[in-house]
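Structure below; questions to follow.
A single protein chain has been omitted from the complex, and every remaining protein chain is retained in its original position.
Each chain carries a letter (A, B and C) given by its place in the written order, and its residues are counted from 1.
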């Protein structure tokens, strides 16, 4: 089971496109990548979840941790997600109130 | 697990397109369909295996049984198959010598 | 009341090592079995899959401190009106009634909590869940009634946040 992690820069914003299943096995790699980006000075990160097939509470925790880390650098972590089954996990945990969730990467980087 | 079975007439030849996995669970439905076609007087049948994901020895047995039944009516049963992993099962059992195997439905009905 | 015996003939068992790389296999088996049940809608299959995945993750994490060569057992069974999945571990056990609650999602303090979403998620996603002590360990019993979902998802916007996710209670 592979987790795809592709980084592209869009002006001030760094887009991290995640592909595959984010769970207790793969979430550590997502966490490491976020830590790496922050340590490179990337303080505005958009995590693109459009190619994610599965996201569990471990994945949510990593995103919350990433947001906390970025806020402490006066930065932000936003999400791109339109998939119903992934959005649902944010909705029932109330995390739609914590993250800015965009419908596309263009929306996110233009925002 | 569904087995798709679509019948179309091409002149003298009846094409039975099979979709899905042919195994001990689904092969009985393939057998019934072949028996039904023969009882309707369809004596030249081409079984199109291009949309088959899996074929086991039970499936091979049903095709051998169908060929035998059709031969007894002076008919024939040919196959359409280009998928390597399905062809392989015919190859290692020697059944490529028993069935005419075509690369397309056009080839099969024109033959 | 659900009264499905453990030894019911249609039961399927999957036993995996208590290691993170096998949670995906548990999900695959559960979603495959649930899909063959035509009465269960796709989004309910996703709910069950996520809930079972969370239970397996907890079972695996329970062993992480103890013995990673331990095993987790997943037992699937079916009855006319419901599906049941049991996830069993031999970890230290816990008391599901004394779990910490998160601060409200609007409180900046909320960001200090990366964990503790698994059990509230399970409770929201499935029709019934029990956390039973086993000797030793924990047996989580998840039940999904067949037919349409009885739990509505709180939609985005200013709807209420369900209990357990940082409401002040």
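What we mean here is this: a residue touches a chain if its C-beta (ideal position, glycine included) is under 8 Å from a C-beta of that chain, and two chains touch if they have at least 3 such contacts.
Quick caveat, the model's predicted, so the values are computed rather than measured.
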Omitted chain - touching chains that are shown: B, C
Among B:7, B:35 or B:64, residue touching the chain not depicted: B:64
Hidden partner interface residues of chain C, rising order: 9-17, 21-22, 24-25, 28-29, 32-33, 36, 69
Chain B, residues in touch with the chain not shown (by the definition above): 1, 21, 23-25, 54, 56-58, 60-62, 64-65, 67-68, 71, 84-85, 87-89, 91-98, 101
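The rule is simple: only the chains that are shown with their structure count from here on.
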Identity of the most central chain, Cα criterion: C
Chain A-chain C separation of Cα centroids, rounded to whole Å: 24
Chain centre separation in whole Å, for chain B relative to chain A (CA means): 49
Contacts with 2+ other chains: residues of chain C: none
Sites on chain B at which at least two other chains make contact: none
